[in-house]
Structure formats: C-alpha cells, structure tokens
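Excerpt of the complex: some chains, original placement.
Chain IDs A and B follow the sequence of writing; residue 1 opens each chain.
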Amino acid sequence: MDPTDAEAACFEAGIKFGTLYHQFAGTPVSPGSAASLERAMAEAIENQPFCADCSVDILDDELDTTHDYTELTGEYMEVSMRIEYGEEVVHTEMAMEDGYPLMRVVDVVSR
Amino acid sequence: MDPTDAEAACFEAGIKFGTLYHQFAGTPVSPGSAASLERAMAEAIENQPFCADCSVDILDDELDTTHDYTELTGEYMEVSMRIEYGEEVVHTEMAMEDGYPLMRVVDVVSR
C-alpha cells in the first residue's frame, strides 16, 4: 500500500537524521568551533524538504581535547527535529542510549 | 502519540537512505571502481538495524569520465531497500526525478 501521510512524514524524518549524522560525523571539532558547527548542521538540514525545525547541541564539555580537537561522533551531540508533512507533525530526537546514538520518533500528531 | 510499527519502519527506512547518500556522495568513482563501491555501499547499509536488503546500482555508463573519474552523486545511482520492523515490511527506492534524487516509500505491508 502507499504510505499514509504519517508514514511519509516519518520517512522524511529518518532521511534528515541519516543525512545529519553521516554528513557531519568525522568533522574535526573543538570547544572553540562547536558553536559554528552546530549552527551549520541545523541550517543545512533545515534546507531539506518538510524539515520545519532542527536543533543541534554539541556537548562541548564532553569533547575529548587530549589532542586539542576530536572528530564529531554521536556521543558528542543531541539533536531534535520537527517534520511537517501534509497535516502530520513528527517530533524526533537523537541521544546516546546504552553507548549507541539512538534516533527515535518521539511523537506523531495531526495538526 | 507513539509511532505505529509502520511509522517506525518508515523512519528506519529514511535513516538508511540519508546514511547511504551522505556517507558516500562525493566518493571518487570511475567505471572500473563502480562495482566495488556498489557492493561496499550495500553491505555497509545492511549492517544497520532492520535493513533486510539493500541494492545499489551505480550507472557506469553515465559517469562523467572527462577527468577519468568523477564524484558520486545522486544522478549516478539507483537504490532500493527492504526494511522489516515488527510485522511491517517497507519497500523504498531512490532514483532521479526531475533532476533531483528522489527517495520515496514504494510500499508498506504487514507480513
């Protein structure tokens, strides 16, 4: 069967998470450059269709600075997004759970 | 509301597409290296949870070889995936449509 609007909204939400994570994982990041990276990540993803809002928090305090900077991975970021598709609104987020950057759908509602 | 299994399946499908595209876009590719890249892309994505099958076709004949190789972009690939989540099975695919690499849910069915 064709997807419902809610299913299509969840598909779109997933695309944004996969994009954000795999576009930016590996980026050299330090406490001094975290703010510009957060902003660029959020604005990049908000370009994509149906992404009404994207918020990225890089956990500056947890960055490994043994070598002054480190590479961005899931353990250093928290992300939330709002996807709007037709009458459906999907809230999603990513955070570490049990050592794994878990992306999940928080809420699906009709406007 | 919490997502249904079908919505969660679609979310997972989207993650895989975003991952595949943004992990590998930009990879130097030529007719001679397309086969190894296709296989690595498919096997990488099949590592991810709920991805039962991933198939990648790099369109060798269309690769720009003016400089011997080019960078992988959406215009050079066709992708299909099957996601299984609980009792739900989602088929998705990516192909060019109107100059844009369109990722879409083809079918959502209960097993």
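The rule is short, and it goes like this: contacts are C-beta pairs under 8 Å (C-beta built on N, C-alpha and C of every residue); 3 or more make two chains touch, one makes a residue touch a chain.
Keep in mind that what you see is a predicted model, and the values were worked out from it rather than measured.
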With 2 of the identical chains shown in place, the whole complex in this structure file contains a total number of copies equal to 4
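Here, only the chains that are shown with their structure count from here on.
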Whole-Å distance, C-alpha centre of subunit A to that of subunit B, is 19
Touching subunit B in the complex, subunit A uses residues 1-4, 6-8, 10-23, 92, 103-105, 107-109
